[in-house]
Each structure stands twice: as C-alpha cells, then as structure tokens.
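Pasting a structure below so you can have a look.
With one protein chain removed, the remaining protein chains of the complex are shown where they sit.
Moving on, here comes chain A:
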Amino acid sequence: METIKQHTNTKENQKAHQASGSIAVIDALLSENVDTIFGYPGGAIMPIYDALYDYRDKLHHILVRHEQGAIHAAQGYARVSGKTGVVFATSGPGATNLVTGLADAMIDSTPVVCITGQVFAHLLGTDAFQETDIVNITSPVTKWNYQITDANEIPEVLAKAFYIAKSGRPGPVLIDITKNAQLQLFDYNGYKSCIHVRSYRPKPVVKPEYIQAAADLINQAKKPLVVFGQGVILGNAEKEFLQFIEKANLPTAWTIMGMSAIPTDHPLGVGMVGMHGNYGPNYLTNECDVLIAIGMRFDDRVTGRLDKYAKQAKIVHLDIDPAEVDKNVLTTVPVWGDCKETLPLLTALLEPKEHKTWMQEFQDKMQYEKEVLIDKERFPETEELTMGEVLFELNELTHGNAVMVSDVGQHQMVVCRYSKQNQTRSNITSGGLGTMGFALPAAIGAKFGAPERTVVAIMGDGSAQMNLQELGTIMQFQPNVKIIILNNQFLGMVRQWQELFHERRYSFTDITSPDFVQVAKGYHIKGQKVAERSELKKALTEMLASNESYLLEIMVAKEDNVFPMVPQGKGVSEIVLSKDQI
C-alpha cells in the first residue's frame, strides 16, 4: 500500500484517497498475493497495463502470444501451485480468445481470475470497436462473472472474484471492466479481502449421520474399491486421504484428474479408471460391493455405459458439490462436504481391515495387463519407437519427480498410464474438456508456478501445432520447460477410432508437421529429433540436463493404438486389451 499511495493523491487526515480504477485493480492483485499475471494488452485494457508498468517488479507479467495461451498458462500455474491463476486480456477478440480456457478451467475446477478490458460504458451495446458481450458469452463457462462500469465497485468485486474462484469447488471467474472505470478517479478506501458472499455456499453442511452410514458400509464391505478424483488435490487432502485408505487397506484407483494425489507406486494404488485406464480397476468396478467415490464426478469417460456401471455395488460418494451427487450415478450414501473435513471423520470410524484376497485380484489383473500389453510397449519387438517406451525411459531419468503436462490424444493416455509420479500436483492435463493445445502454455504456467520442479510438456504432433506460437513466450521469458513431441504423423486418437470403428477410413487424420526442431531453432530454443531407439536415452538425458528450455521431437510408430480400451457404449467390464477383442 505504501507504494500505491505514492501514485495517488493521499489527502491528509483522510483514510480514503483518490485512486484510479486501474490502481485499485493492481492493489487488489498485490493484496491477494498474486505474483504472476499471464496476459496480452490491447486498447480497452491499456489503463490497467499503464498502472502495471510501475509494479512490474512485484507483479511478474508474462506476455503470451495468444490469449488462449494466457489462460492455459494460468491454469497450469494454478494446478501445480494451488494458487489462483490471473489473466489479463483486452476486450473483443482478446476476451473471446479466453473462452476455450474458461470452459477448460470450468470443467476441471481450476481457480482462475480473468480480468478483461471493455469499451467505455457509454459505448456498451453500440457495436463499438472491439466490443463484445463477454459476460453473456462466458456465463456458461465461468463459476461467476461480472461487468464493472464504475471504479467504486472494483475493490469489492475483485475481492469477491478471488474468493469465489478459490473457495468451495474452484472455478474460473471473469471480471470485465469498462475503460472509463479503469480511468476513473474515486475515493479508495483500500482493499478488503472477501470471506463471505450471502448467496454463495462454498461448502455444504456435513451430516454426521451420513458419515456413520458410509463408515458402516465400508466396514461391512468384502470388496471395497475407492475411486478418487481431483477433489482430493483441490481440497489439499492428500494426507487425510492416505490415512483413510491405509487404515482399512482399501484398493484405490484414480481418475485422470486425481492422478498424483497419491504416489503412482503406492501399494494400495491399483491404477487408473476410465476409457484407457487399467484393466483391473475398470473390470473390477463391476465386482466390488462398495464403491467409494471421492472428489470425482462419474464422467462418461470413467463410467462407460452407465446402466452397466457398478450396478452390483453400493455407492458412497464424497463431494463438495452437492450437484454432483446423484447426477450420473445414484448414490447409496452421499457424504457432502470438503473431503479434508469429511475424510478424517470417516477414517475415525473405519475398522482396520486387510482385504488381501480382494487386493490380490487387482494384482493379478495388473500382472496380466503387464504381460499381454505393457511389456510389449515397454520392450517392443518392432523397430519403431512406442510412446510407452519413451515414458518408461523418462521415468528412469526423472525418477517420477517431474511435473508431467500432457496435451490431448493418444500421448495423453500414455502419459497418464505410464508416467511415474511421486508427489501431488504432478499430472497437469486437460481432463474434462480435452483441449488440444493445452500442454505448451500450461507447461509454461506450471514452470512459473513451481520453478523448483522439472516441468515436462508432452504433446502429439497434432496438439503441438495448436498453440505452437507459445514458443515465443518461452523465448522471451525463459521458463525452463522440457518439450517432448511424440510424432506419429497422425491425429492418433481419431485415427485409432477410425481404424477400430470406421473401417480404417482415415478421414483427414494424416496431418503433416513442420520440422519442429527447426521451428524451435527459429525461437532460439535448443532441440533435437530422435527416431532411433539407440538415441532415445541419450537425447532424453540431454534434454533434462539442459539448463534451459529444450524441444525433443521423437518419431514414434505411426499406427499404434492405445489399449486397454472401454469402447464407447460398452460397460467398464467389457474393457478390451487388443483390437482383436473389439
């Protein structure tokens, strides 16, 4: 605040002082301990950028190359750090370029605050230059949004924005500020953070009778299965969760969004559920007697065909968002609440159990999957490299300590199936929306959010070309990001479906790529291309050892498929391990 006052007309003996709306925005960010902003300037947000100029030492602004890059970077930042990501964009196209990222952050519950400039209030609704109705455009893809037309509203609305984005089930918030409000001088009383909004309940009331009922079910269960999602990470409840599963030795599977909340090699971990998850947890979902779902939302990619999903099981569902309970799968016992609060209550009521024979079923299934599938990808007999072996090689070198940022498609499934992750907030991927082009900007944001960690972005040749311009951001701001492009010269996942379900009619999935290493070179980013198995380890080692960003293009088999697979429209126990089974 001291520094802010120097730039405003402090009147003696008066608490309030004159400040511009823009200064109030900057002060709000400083007060919320924001250290990094991802953004792109433009006409309607210039007053805020002008105010930022004096605070550029405290508020590290990363100039992206496209606003979509800004919001994905903010998401990556938020996902690794647990802090709220902040985005600046101008009105019109600047704001509309945020829409994909907002939808992504909405469906993956990522706390992001976007501040967009807007035309002068008197021009609203006149089709003014770069005017767009961004509040209405973004209503379905934001947790909350609001347009400010008067500077007096700025402190309170921004406080509310940060509170809503981060509390309860997190999500993106967009605040649109007209240019006149940014310029307007008003009596500024300082920033007061928000801790309550009358019409907003971040957490439901916990009902102990349901905790008891849930504990009874789990205690009686002969074949319990825990499936957890990102809720465990968002609730910072990793420790509470481990205590919960370890007390009763509960076999535990994760969703793509929950991955890394427990170490991937935890003895109770039985793998990933979902369309390309592991054989055991998918198959045995339809054999468990009690399914304990924690901080997950029964996405269709997790459940497969709903009327064939865990029909034999009693369902216990822990979630902070009451709207998720009974949305897709009817619950036997709903446990509403923040799992950081509900898990310890539940753990206290659990009876220690072994579940050895039941656990053995998962281990047998995993062994089977390993033999018929995983080992073949890890130690292929073909000349061509597989995506799987790249991941296993990478695990050896990172020891599972890297942040893995994946894009969308086959490589994403391979990353989530095979990468070893020892610590929480290591798996950054676009889970719900499946946004190609997510990884490169998200990795940039992740590096700024966790500078001490190794950040590896893994992309396909298709997704790499979707936000490739962000190499420019890397060039300018030098985050040390490792970029791996697994190039199979196809839009691999769509091609896989075409092969399996459309009689190999490869309709527009054969995508050509530039020489990625040359492109990187153009951005002064080091890199190399690998096509031979013998070069792989050395190249990965060089990439990881490099003290700056590095791009590694790896040519992999053109027509490999990701298995296992729960084909669309099939139940989870109809999971197949090869294409002959389809």
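Of note:
Rule of thumb we're sticking to: a contact is a pair of C-beta atoms (placed from the backbone, for glycine too) under 8 Å apart; a residue touches a chain by one contact, two chains touch by 3 or more; residues count from 1.
In this text, contacts and distances are computed from a predicted model.
Considering only "Acetolactate synthase small subunit", "tRNA N6-adenosine threonylcarbamoyltransferase", "ABC transporter permease" or "Phosphonate C-P lyase system protein PhnK", the record for the omitted chain gives "Acetolactate synthase small subunit", by its UniProt protein name.
In the complete complex, the hidden chain is touched by one of A:G43, A:G190 or A:P322, namely A:P322.
Considering the full assembly, A:P208 is the residue among A:G125, A:P208 or A:P451 that touches the omitted chain. Considering the full assembly, A:N136 is the residue among A:N33, A:N136, A:Q220 or A:Q367 that touches the omitted chain. Where chain A meets the chain that is not shown, the touching residues are 135-136, 139-140, 143-144, 147, 164, 195-208, 211, 321-323, 326-327, 337-338, 341, 344-345, 348-349.
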